[in-house]
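All protein chains but one are shown in place.
In this document, chain identifiers A and B correspond to the written order of the chains, with residue numbering beginning at 1 in each.
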Amino acid sequence: MTYPLVVTKRMTDHPADSHTLERYEATSGYEQAKRVLGMSRDELVEEIKTSGLLGRGGAAFSAGLKWSFLAPARPSYLVINGDESEPGTFKDRQLLERDPHQMLEGVIITAIANEVHHAFVYIRGEYPKPARRVQTAVDEAYARGYLGKGIFGSDYDLEVTVHLGAGAYICGEETALINSLEGLRGEPRLKPPYFPAAKGLYMQPTIVNNVETVSNLPHILAMGAEEFIELGHPLDTGTFMISVSGHVKKPGNYELPHGITWRHLIYDIAGGVPGDKQVKAIVPGGASAPWFIPEIHLEDQITKDVCAEAGSMLGSGAVIVMDETTCMVRAAERIVRFFAHESCGQCTPCREGTTWMEMILRRIEEGQGRPVDLDLLLDVSDGISVGLAWPPKMTTICPLGPSAVSPVLALRDYFRDEVNEHVERGGCWFPGARVKPHDTVEGDRRQLVEIGARGELGSGGRPPEVMGNRE
Amino acid sequence: MSEPPTEHVSITIDGDTHQVPAGALLIEAAQDNGTYIPRFCWHERMNPVGMCRMCLVEVQSPRGPMLITACTNNVADGMVVDTRNPTVKKAQEAVLEFLLANHPLDCPVCDKGGECPLQDQAFSHGPGESRFVEIKRNYAKPIPISDLVLLDRERCILCARCTRFSDEISGDPLIEFKSRANVTEVNTFPDLPFSSYFSGNTIQICPVGALTSAQYRFRARPWDLQMVESSGLHDTAHPRLSVHVSQNEVLRLVGVDNDATNHGWLSDKDRFGFQYLNSEERLTMPLLRQDGELVETTWADALDRVAERIGLIRDEDGGQAFAVIGGAHGTNEDAYALSKFARVVLETNNVDARLDDALSSHFLAATVDRGLIADIDVADTILLWGPDLKEEHPTLYLRVRRAAQELGVRLIVIHPRATGLDDRASMKVTYRPGGGFALLDEIAEGKHPELRQALSADRVVAIVGQGSFADGPKLAESVAAYVRNKAGSARILPLARRGNIFGALDMGLAPDLLPGRVAPDEPGRAALAESWGESPAARGKDTRAMLEGIDSGEIRFLLLVGADPIRDVPDPRQALLALDSAEYVVSIDLFLNDSNREADVVLPAAGFAEKDGTVTNLEGRVQKVNVIAPIPGQGRPEWAILDDLAERAGRPIGLATAESIAKEISEVAPAYAGITWDHLDWEARDGAVVPLSGSQPLSHIPVALKGDSAPTAPLLLHVGRTLYDDGVMIRHSPSLRTLAPGAVVHLNPDDAKRAGAQDGHPVKVVTSHGEGEFSAVIDEGTPEGVVYVPFNQPGGAPLGTDAVVRVTAVGR
Partner (left out) sequence: MSQWSEATQERAREIIARYPQKRSAVMPLLYLAMAEEGYLTDEGMEEVARWVGITPAQVQAVATFYTMYKRRPTGKYLISCCTSISCMLLGGDDVLHAVEDESGVPHGETGADGLLSVEHVECIGACGGAPAVQVNYELIEGVTAEKARDLVRWLETALPDVVNTDEMQELFGGVRSFDWAVREGDGARGPYPAFQALGTVGRQGET
């Protein structure tokens, strides 16, 4: 089955050179940017509102509404969020690398719609090749007069600065991204009072949009809002990119309409599970999302609302499929470890709680679990996300800490027995376990001491840079 | 400058409805209505960061109940808040358990133990147990991050109070977060210590024992301390503080939040500069010169001899043969006693507490439009033309910094070189030393339109003082006069040094002042007659004239009260000559110093915290200072010494107790009417401002803008004071003694190149008044053509007030 393509059409049709200016201009490139120079801010905002385009960075907030909230103070700034770092997500990488001019045209449109004269494209530091492609595109656009003073021969000035991150997932949070861009630690700001639309970059009104979001803009303007709406689901318009990874035969990015089922995605589009094993769990929307299990969710439609009703989210559109050979404790530990590692360290519950969760999960996985540990794990999680509900009741400034709780919810709801069996058997029996089950209590204790002596409890996930600071 | 009336909104806290000021922070509104919400990172004098998450409360929102931090959210009309339901309780207990998970719990050996917010709130709001069985974070502990502050990262809960203080309040971001996630820590940059003048505040506001005082470490348990409130006297703003004593020894000072002055902050000089009180070198007995040596004697013997000499000289030469220098370090009661003693016993107006600091006594004591410190918060423009506030007036520095940074007040700084406030100034003008008048002329002539315009604003506060020794004494007054003419409404804050100089002047310790800011003219003296009897009519001399008079032999008797002119006047040559040739010198002091080492009689006095009294700050605010420690040996308060001496000299001045002196002041000094100890102790805890209207108008406003012409020479000398110097109190305070910059000369890189000077290498500095060898500091903050030398430094040589200077590299 094939679906209409929007943001990945050019790279699909022209796999060899979709990133070049020549190809871009040969396929209607920059036509919309030129056209919108003659449009008013109100017209543009209205058109995008009508299209129903939702932000593709994870929060799924109406892009047009976001623009309409921009405070009147000037200068205003635009920041493109290309700090894609959520485990399982790699769609922006493809858009940046394979069609940088498309994103750039989206930047120009967004800038004009929001009276922005200086835009920033923030690309994560681990994406040098996409960054090089974008910088080349920016340089070409400057050379052609599409950027800089008087773009396209108009009197509109637009500067674009490409900014490279340096290894911090939290900078994908828009206010942390702004701090990072200001040369500060990438710590999320308080909201209130620091809503970017009012007090963003340099305390000025700022639009922060995701790469995929703005990449859609030239197409919405070209095809019109109505046609864009028809591409998708009534409540979730247009197409969206899903990154599929894990235990599937054909991992990759797929541009799809909203509303297909998980079964269709996993078995038809992604080719099913290698070796035809059973699916055990699905992470539906990036590592932050509570997991689904096939027994309950396989026939659900993939839309924002259906996901929310089922107690999870589509998030950044990253689907991670885990088959029956996967240890749920280890998988949970790996995801919790990620959040513990990426915590900015501001909020006590996130800074202390996520690492504690990681330590407990690691102990269980490595055979040092105690019967009380699952309850303790849940209670520690409860302290980060009180009530362990969805959406989480946050105790923190940003959702990172509560996100770490998501895999633990799956352990509680679907895999309690598997956790307890780890405790009972004193280790993990799934392939790739570091510590196999053993028998005696004495052995347990000795091993705990050994692990402690190596200083590895809760630290195994740390790269040396962060761990090395202990004096 | 009145504020509009506050609007109120209605909020419900735990079921009770309250009217609270619109826009208030929820945590404050709750506290004002009797609900304490626990907190660590929030501090009422700093911007909220909402990091510790201890103050989570639940509010009803359109999306259902949600947890928010009370420290980062403002109240809204109809807000319904729950501070203790099961959800909130879970969150609070979780935060405390998380904070304690990695905390070392070494409370028995922690200085903070017993006064620790973490202990207290774990007790009141914590879950009562820890289930953390993993291995705690481990750091080397403690590590010194400066000479004054120790850091223990294991105890740190990362509330960002210290980092915010140094960044937002004091402007020295030298202590910062480091790393992230679970290994986030607070630290300094390697080999770059936390050398802030305000570092001690971080110790005080640290909610755990992560930052502790090197000086106070392991000295006491908080429950063993006795405490009394007082005011710091290193700084003429008189920051409010609490004096903590154990076993009769002052062990530490802690800032007390006072809206009018210091907002709870203290400079490190105010905080740690008390240690001289406990010095082994304190004077404990009266000393009398016998056979060329100072030897201990009895009070009776010492005072009788002085009284005898007073009688002799008075009979021979009258009051003109006496000089009194000093009196600015004691209380108002001491100063009043000295003023009365000089006039009644010595029959002289030769009395001066200023030690040749430039500004006129009338301008300092009673300039019209004198402002309050709080006026700077609501000003449109602050003009700062005088010394570097960070070096000389740290309390004011913090207030001005806050006004410019947080309150949006436009700040203009005019000074010969870089100052601590330049980064917050919207305009900075530098001028060559001695060229202040020329600059003022230029401004008046319209050559600096932006500056002129800023000074024409509605509300302008002018903070004026002597920025450089080369500036003429009338410059500050002329600047004030100019601002008064330009601004819609001007407020003037004249600057002077020495702790209680404003109190001393108010008590008449100047040749042209009597108590209560009254001139010693016919009506002024008549008003005092009932209490004082006859007082001298002859014109008095200021410090410089007195030193000249001693040198010439006209003055035969010098009384020094807490004064060391050889170390303290801008041009010490005169002081050296005078003290060398003086016939008879009596000193009342805490220590032997360069000026009293050759005195005939030295009398031991009481120091800070060793006597009760009142003091008056630069805005005319009178505050109570209190006794809590004994005077070592046989030392006595200055007023008591003077009263005894007057009695023995046959002219009793009738002072029975410090409190009775305060009462007498309130009766004879019109401005001080109604200011009694009772009033200050019970009603006016922030102090009472002495009204200007109570003063007799004094003429002191020279509006002549044409002053001395600016000196011309390739290099001009700028001598300024630094917070730490070789003054007697710093010298005897071990924590601060080593912090003075020392004998250094700051040179612009280009000037240094021309002089062949290298950073850290010795150079010779020569003026017509003196010369010496200094270590060169290559400094872009010092403009080309200006040579900056900090005053009175250990190892330094006095260079006088002449601006023309030569600099040559040594060994070339």
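Quick note on the criterion: a residue touches a chain if its C-beta (ideal position, glycine included) is under 8 Å from a C-beta of that chain, and two chains touch if they have at least 3 such contacts.
Everything numeric in this text was worked out from a predicted model, so none of it was measured.
Across A:L190, A:A331, A:L374 or A:C428, the single residue that touches the chain missing here is A:A331.
The missing chain, though absent from the display, is touched by one residue of A:N216, A:S245, A:Q368 or A:T396; that residue is A:S245. Set against the missing chain, the residues A:F90, A:F228 or A:W356 yield one that touches it, A:F90. Of the residues in chain A, those that touch the hidden partner chain are 11, 15-19, 75, 84-90, 92-94, 97-98, 118, 124-129, 131-132, 135-136, 139, 161-169, 180-187, 202, 243-247, 251-253, 283, 287, 318, 320, 322, 326, 330-331, 334-335, 337-338, 341-342, 344, 432, 461, 463-469. If you put the missing chain back, the residues of chain B touching it would be 172-180, 187-192.
Throughout what follows, only the chains that are shown with their structure count from here on.
Rounded to whole angstrom, the centroid-to-centroid distance between chain A and chain B, based on C-alpha atoms, equals 54 Å. Residues 168, 185, 190, 192, 340-349, 351-356, 359-360, 363, 376, 379-380, 382-384, 386-387, 393-397, 452, 455, 457-458, 462, 466-467, 469-471 of chain A touch chain B in their complex. Touching chain A in their complex are the following residues of chain B: 48-54, 56, 65-67, 72-74, 87, 90-91, 93-95, 97-99, 101-102, 131-132, 134-135, 137-140, 143, 157-158, 177-185.
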